[in-house]
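Take a look at this one; I'll ask things after.
With one protein chain held back, the other chains of the complex are shown just where they sit.
On to chain A.
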Amino acid sequence: MASTPKKGLAGKAALPNASKQTSRGDPSKPPGVQDEKAEELEAEFKTKHLGVMGVLFWILLIHLAGIYFFTKGFLLTRMVLENKSSCQFLPFDDASAQEIAPANKQEGGCWHQKSFDKAVVIVIDALRYDFTVPFAPKDESESAHLFHDNIPVLYEVAIKNPANAFLLPFIADAPTATLQRLKGLTTGTLPTFVDAGSNFAGTAIDEDNLVAQLHSAGKTLVHLGDDTWQALFPGYFDANLTHPYDSFNVWDLHTVDNGVNEHLFPLLRPENKSKWDVIFGHYLGVDHAGHRYGPNHAAMAGKLQEMDRVIRDIIAALDDDTLLVVMGDHGMDIKGDHGGESDDEVEAALWMYSKRAAFGRTSRETLQPPKHAKERPIPQIDLVPTLALMLGIPIPFNNLGSPIEEAFAGPSGNDWGNLATVGRLTAAQIKRYQDAYAISRGAGDDEESANLWSAAEAEWKTGSKAFASKSTAVRSSYELYRKYQRHTLDVCRGLWTRFDVPSMIQGVVLLVGGIALLVLYARGMKNDRTELTSQLLSFAGVGSGLGAASGSILALFGFTEMSTLDLSILLAAAGSMAGALIAMVKKPASLTLPLPNGMWGWLAVLFTVSQSVGYASNSYTIWEDEIMLFFLTTFGVCAGISSMRQKTPTDRVLGVYHSLLFVIIGRLASFSRLCREEQMPFCRSTYYASSTSSISAPWQLGIPFLVTLILPGVIRGFYAGSKSYEGAATLWIGFAFRLGLLITSLFWMLEGADDGEWLPLSKETLKSVRVFLAQLVLALAFAAGTGAYLYSKPCISISVNKPQDDPNAPPAPFIAGQEQKPRTTVTILGFGNVYGTRFFFLVVNFALAIILLQKPMGQGAIALLVWQILSLLEILDTNNLTLTSSSIGPIVLGLLGSFYFFKTGHQATPSSIQWETAFIPLSTIKYPWTPLVVILNTFGAQILAALAVPLTVLWKRPLQTHDRVSTSPAAKLANPATKLLSDVVQAVCTHTLYLATINLATTMWAGHLRRHLMLYRIFSPRFMMGAVVLAVVDVVLMLFAVGGVRWSTLSVGEIFGW
């Protein structure tokens, strides 16, 4: 297809783009000199390449430092007080109150008369409140879902015997991850965001908590189920009776639950009753069913029914002195995931049951369990004082919860004396905690809580004189204590959202500085960037050394409150930036004003800046996926317009064709959607079988096969455009890539078969076959693919024509303007795109792996991404944007990465992380592979787009070697390979600039809007996503994109010389 003349090449020689005729044997220079020169140039390229990677590493470090300082100040921290409540001392200040003889109190309970000796605490992970109450349609059209009405036992018992049981909505504090919830449920404190990431490797709780108090009260504790408990409370549980199970394998619905049942019921038999005091049983099946299938699935209905039976069995086996608590630690969103702050995620259920009448309601209206979770909800931390006082142990020191009214009101619901007593105890402990916290933090007292406390105390004194539990004074004192407790809770919520603003500003300053330097380095340099490397690195190194030294000195001599390490890091980062700035502006002649020039430059700035401004609005953050499409289509339309202006008809036709293709593919990909909760009701999810499911629909299993059928052919078409479908390309794209995609399709077919139980094979067999297939694909992509990438030849085919075969050959083939006598004519196919096609192999390798790790719908999206990238490259080429190093290419790749992030079933919310993909190539968790797999799944689109960045300057780049260029008058460079490297670095830094700007914008908006209602739902997750994307893409760009250029350039140099 010689119909695509290239400007660069066509200018030099009247040769078709695709094939190049040249002749070997240069008589003017002896071969020895040639080789020496080539070796020199090759060595120079290799050195400079390493240097460039060093520069990118430095940029990564600057970004990490900025993110670190901002995060340190932004993610909320709470001081952990290690004070413990003790049985001997009541929480009151005045000495008179402490005179209660500890000895006899021990019998009936520490601070308060205990009501139960033993307890069975069952946590049904992700038991949402609406699972437990009868389905109540909001309007006539709404019909019951599969998750409704499957666990009726809680509601039934609470209705039938209100004195024996109560059921309440049980509101979790975000983040709704199990580890965070267990902390809240046992310590009674509010979670802070710092711990949110440690769900995988839980750390032991230092604070006073229920389990520790029970343990020190001499109770025998048993834990069954989710092994997070073991991480939080090591050593507290009876080693012989306790049976923890792996909690992370979300594709396994039954192992944990069956394990809990197996060990729980024997303990409930009368002969074993003396062996234990409190059992904590943690079922995970409901949660896993949610993660794997979503709530509206038969598996969820089955699991809930199973839980229903389990609870009925426990009730049957229970004795009179044992309290039964059943609760959810959090809910689940419409897809069955959790972690965030949406209503569905925080609304869990709490149910308490006893064989004897123990519970009361203070009013007739509250006799029935609430119909929905908005009615009479209680915070989850209320469980802590309630359980502590019911079991006769001290309230954990840090508790902020209130006693649950139903548990202390007495069977007839009028035991105001008891309520006032527990209210006073709890309030006193809260006050003690607040005082201790204020002392260690140096904070002042809150006036309103002090007033509330003294008012309550005054009422209490009047009430206790009256000796009548029904007296209004007692009642109002209870209510005042409760008010005090709730008020303190509110104050603490406010207090622990206190941000370390100076640290946040430090982080933002570092990020801004990093962006300024990137702008200068990427867009403001006229000369070859690689020549700057050594100076840049040494100046930055010296600067950071000086900064670190002065930082540690300042900190050691106590000039600042910052820790030595932090100050050293801060000043080292600042110093290195100052050094780099000096290195860059030392020669002003090589600088140019980094302003965009031309429509493309401005368009690139418009995309980046308007997107950054948009993150200030929750709406634009929510609708980011649609906005990305809007921008991409805008680019496509502009590309079409620009193509219409091209002079040569081929450029026009090809340009318009690819612009149209680009726009249409983008719109096609946009049909793959996973809506976030805030997009409802204007969005319909298509990523999974239904909006309440997290498995693929059967028809979607056809997508991988379609990809297998089409994608290799598409890539082949783009290669064939420059006659580059030669050499390794045929084997690689035509066979290996296709094979990998076929195996991937089989994998997902088996996955579907497992979900739908279509095959008469056991789950284990299917699982091991699947894991094998997945590992095979990954081996093909990464092991074989990388090996092949390192050693393969460029995609060219060389045919040798003897002169006598070809008497009418073109009179004098050109080589760099010299006329030769053609002894042998060599025709090289694929000459016009020798750099681009060779480098694209890397994209193919990663595309294969990333496609394997996506759900079927996402595989289609990634395939479209590859197509759209290729289309973009053709647009850049026909519009003369590759050789001019326009900023638009790398920026549009950035947009594509973000766009396809959403098209692969992700959103900027923690709950949309597809954890289960960790089990595609692995059957258990293995570090570091599991996190890597999840990263490849989550940020696959951004990674692929980043890998394609060097192509924006390599695609159809004319071959340049020193002997070719040196004769051309325009060329001043000795080594064309370093020019290529400089262009690659410019493109890579422009791409980084886009992501760094997005990261800065989301960071600054999250910091600025830190009191916004939607902080934790919208701004904070978007900030975290921006930061992670920046770090991941920085690494990918450095190691793989720029790293890969080394091998592709070397392989081209090996054939064509330097």
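We take it that contacts are C-beta pairs under 8 Å (C-beta built on N, C-alpha and C of every residue); 3 or more make two chains touch, one makes a residue touch a chain; residues count from 1.
Rule of thumb we're sticking to: contacts and distances are computed from a predicted model.
Peer 1: What does the UniProt entry say the missing chain is called, choosing from "S1 motif domain-containing protein", "CST complex subunit STN1", "Serine/threonine-protein phosphatase" or "Glycosylphosphatidylinositol anchor biosynthesis protein 11"?
Peer 2: When "S1 motif domain-containing protein", "CST complex subunit STN1", "Serine/threonine-protein phosphatase" or "Glycosylphosphatidylinositol anchor biosynthesis protein 11" are compared with UniProt, the left-out chain turns out to be "Glycosylphosphatidylinositol anchor biosynthesis protein 11".
Peer 1: Of the listed residues A:Asn451, A:Thr472 or A:Asn597, which contacts the missing chain in the full complex?
Peer 2: Of these options, the touching residue for the absent chain is A:Asn597.
Peer 1: Of A:Thr71, A:Ser115, A:Asn399 or A:Ser642, which residue touches the hidden chain?
Peer 2: Spelled out, the listed residue whose C-beta touches the missing chain is A:Ser642.
Peer 1: Kindly state which of the options A:Thr132, A:Ser471 or A:Asn618 is in contact with the chain not pictured.
Peer 2: A:Asn618
Peer 1: Any idea which of A:Ala217, A:Ala373, A:Ala548 or A:Val663 touches the chain not displayed?
Peer 2: A:Val663
Peer 1: Can you name the residues of chain A that touch the chain not displayed here?
Peer 2: 8, 526, 597-600, 617-620, 622-623, 626-627, 629-630, 633-634, 636-637, 640-642, 644-645, 647, 663-664, 666-667, 670, 879-880, 883-886, 960, 965, 968, 970-973, 979
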